[in-house]
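What you see is the complex with one protein chain gone and the rest in place.
Chain naming follows the written order as A and B, and within any one chain the residues start at number 1.
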Amino acid sequence: MTMTATTHRVREGKLARVAVGMARFTLTQPLGTLGLLFVLVMAAAALLADWAPYDPTAFDMSAMLAPPSREHWFGTDAFGRDIFTRVIYGARTALAIGFLSSLIGCTVGAILGVASAYFGGRIDLVIQRCVDILLSFPIIVLALVVVAMLGKRMVLGIDVNLVVAISLPIIPKVARVARAAALTIREMPYIDAARVAGFSHARIIFRHICPNIAAPYLIMFTAYIAQAILLEASLSFLGLGVTEPTPAWGLMLSGNAVEFYREAPWMILFPGLAITLAVFAFNLFGDSLRDWLDPKFKT
Amino acid sequence: MGRKLVWAGVLLALSMPGPAFADQPTKGGILSFAIGGEAPNYDCHANYSFSAIHWLAPHYSTLLKFDTSAYPSIVPDVAESYSVSDDQLTYTFKLRRNVQFHDGSPMTSADVKATYERISKPPKDVISLRSTLFEDVASIETPDPFTIVFKLSKRDASMLANFASPWNCIYSGDKLAKDANFPRTSIMGTGPFVFVEHAKGSHWVGKRFDRYFIEGKPYLDGFRAVLMSGPAMINALQGGQIVAEFRGFSPAEKSRLVDALGDKATVQESGWSCKLDILFNTAKKPFDDVRIRRALNIAIGRWDGARSLQRVAFVREVGGVIRPGYEFAAKKEELTKYPGYSEDIAAARSEAKRLLKEAGVENLKVTLLNRNLSMPYTPTGLFVIDQWRQVGVSVDHVQLETSPYQASLQSGNYDVGINAACDFMDEPNLQLLNYISKDLSSLNYGNYIDRTLDDLYEKQKRAANKAERYALVRQFEQRLFHEAYTAPLIWWHRIVVHHKQVRGWYITPSHYLGQDLASLWLAR
Partner (left out) sequence: MLSYVGYRLLLVVPTLVGVALLIFLMLRVLPGDVVEIKLRGDGGHVTQDVVERERHRLGLDKPMLTQLVNWMVGLARLDLGTSMWTGRPVAEEIGARLELSLQVAVMATLIAVLIAIPLGTLSALFKDSAVDYVVRIVTISGLALPSFWLGMLIILTLLYVFSWSPPITYTPFYQDPLANLAQLIWPALAVGYRYAAVVARMVRSSLIEVLREDYIRTARAKGIVPRLVVIRHALPNALLPAITVIGLEFAFLIGGLVVTEQVFNLNGIGKLFVQAVSRNDFTLIQGLVMLLAVIFVLVNLLVDLFYAVLDPRVRYR
């Protein structure tokens, strides 16, 4: 009885703290708030894409290369597909792939980094070599080969292999940061105390170390969503990422879209702007989040 | 308004009769042009891609060649004259006496013989990709240094054209005797240009061969070919760093160039001996069911599709397996009787739905294998997806890089695919080869065996006259479409835009032909 009451109170307290925290974030980080707003708008667009005015894949040869108008806000492409609709659906593709890749990359990276720092010795050496190996592969090269190697596997409209390819280069970078962060915590007296008290490794890692690296994790997670979106766009642009007819921003710029520069500049303008805005927003938000969470930056 | 005027100018230029272009050729100048790819080696016999022949053709000659200003007529090249016996089993060529290799040695019948033996019966370590075209050659004789006689064991209706193939570059017999693979790494021919330099991945330089066997040719002092494609190539053409590219342009590229260059541009257009086919992997369920293949074939509205697709992709004409406009192609009234070519698309779609229902696959889901090339694979693939969507078939579009794509076709690891059937000349032997049984053609990716088709193929190859061959080709098409092993899509349409100063180059339906640059000149 008392237990539930306590948890209830704790939860209320947490809620209040979150609300206060958000309010403080808004006040101290106007740029970050702007970024967050962009992100939220994009997320809403992605979620509500099904209400977009047109079918993103349906041809309308009678409306090919139509300029922006009341019917087609961003104009249409070479197949008469509505660009506004495709940009909206593209947000779904970009966010899904960006979010998943960053989540996988950061989580795997963090686990490796923490394990490396906590266990040390031979495990540390082996993990660090693996991290070095992955790091020495140039990002886009790694993605190129993995995409070519794994082919395409669609799950719920998302190419999981592409997600893997994009998350791979994130892993070693996160692992390094997580290791460094965990190392400083490992030396703290209370970890020693916990170890002496005979707590299990899992308990020490999850109860004591993980909460302490939550801040860098969150910062990296946001930043890598931006990078993942950019990498997905680059791969799609090269024809190695998302394939037609799936609406994706990088893909909308690829091939000979650029040949329509004079006839239909909106074809390369809006998808490019969408990529830029999306990455911009995530970076802006991530930056402010870092300034806000990192004690070193507090004045 | 401005654009309309420019367009009118281009149309006017196009409709002008030949002589308007054919003013006196002037000598000199370096032609700067683009080529969209690079070949693995320099051997004509071992390559198949335009990205090999465009670099190599200026350096080599062939026995006969196509007259690009009057395609498909065939004219002698290093031959002076030729004759064909009445039974069409003996081909005799008289060679020019003044043909020299770039090293100064004279070319004789022995060189031609060595070349053709290398093509038809390659030594073990030599790759010859078109040996089958000459499998009926029983013997090659050289009664004197300037006469060569080919004796055939069986009549072949395509034989004369085979001798005009741009791939049969004539090599020096002496050098071949020393090293049968010398053409892989060095370039030494009798063509109008001498090889100067190849900067890998960048450019290729050739200079005029002063002792070329045609007096006064070539007109150019030399050429500089640059490896580039896509938007970068169009930018360079617009900026004037290059003055031509001879493979082909998309409609969007054309309109951008015409818009930017105005009356400085010349546009040449032609049907193109290439098309994309829908391939059904008949070894895989449910595509072993002819009803499903037929339904998917007739659900494609080719006539409407051609009208709209030609605005965004370099495709235009609706045709069967022979290029529309060529003498062996089906005429429109014959074509519209084939399944899938009806002009009543509504009726065709309800028939397709009925067939799918009958086959028990009303909600058919297919995976469409395609190459990830933006032109014309992607737009054509999107068109097919849109057409099938309208009869309730949903499609998962898989676009792969060339190598994994080719591997999927080869291993039969696909459902339905889009594949190019693109030949270096209009000849039924080449075009029909795509569709005969698996065991007879390495180009058959549909994994079927059909002896009726094989039999018709052989018969048309041996046909004594054109009328007989025409009828046999029609029978072949009827059989092919009835069984719906494949569904040809819209034929390509070749558009070449070059700067107006480039003269003496004529478009043909094949981008493999007419690239020796001997007659090309630059107007001042």
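Following the convention adopted for this analysis, a residue touches a chain if its C-beta (ideal position, glycine included) is under 8 Å from a C-beta of that chain, and two chains touch if they have at least 3 such contacts.
Since the model is a prediction, treat every value here as computed from it, not as a measurement.
Peer 1: For the chain that's not shown, point to the residue among B:72, B:301, B:404 or B:428 touching it.
Peer 2: B:404
Peer 1: Among B:228, B:502 or B:517, choose the residue that contacts the chain missing from this document, as touch is defined above.
Peer 2: B:228
Peer 1: Can you work out which residue in A:218, A:277 or A:293 touches the chain that's missing from view?
Peer 2: In the full complex, the listed residue that touches the missing chain is A:277.
Peer 1: For the full complex, which residue in B:26, B:41, B:83 or B:186 touches the chain that was left out?
Peer 2: In the full complex, the listed residue that touches the missing chain is B:41.
Peer 1: Please identify, in ascending order, the residues of subunit A that touch the omitted chain?
Peer 2: The list for subunit A reads 31, 129-130, 132-133, 135-141, 144-146, 148-149, 151, 226, 230, 233-234, 237-238, 250, 253, 258, 261-262, 268, 272, 275-280, 283-284, 287, 296-297.
Peer 1: Going by the touch rule given at the top, which residues of subunit B touch the chain that is not shown?
Peer 2: Counting only subunit B, the missing chain is touched by 38, 40-41, 46, 48-49, 124-125, 127-130, 132, 184-185, 199-203, 226-228, 231-233, 235-236, 238-242, 260, 274, 401-408, 410-411, 413, 420-424, 430, 433-434, 441-443.
Throughout what follows, only the chains that are shown with their structure count from here on.
Peer 1: Give the list of subunit A residues in touch with subunit B in this complex.
Peer 2: That would be residues 57-59, 61, 64, 78-79, 148, 151-152, 154, 239-240, 243-246, 254-256, 258-263 of subunit A.
Peer 1: Looking at the complex, which residues from subunit B come into contact with subunit A?
Peer 2: Touching subunit A: residues 230-231, 234, 250, 252-253, 255-256, 259-260, 308, 311-312, 372, 374-375, 378-379, 381-383, 385-386, 389, 396-401, 404 of subunit B.
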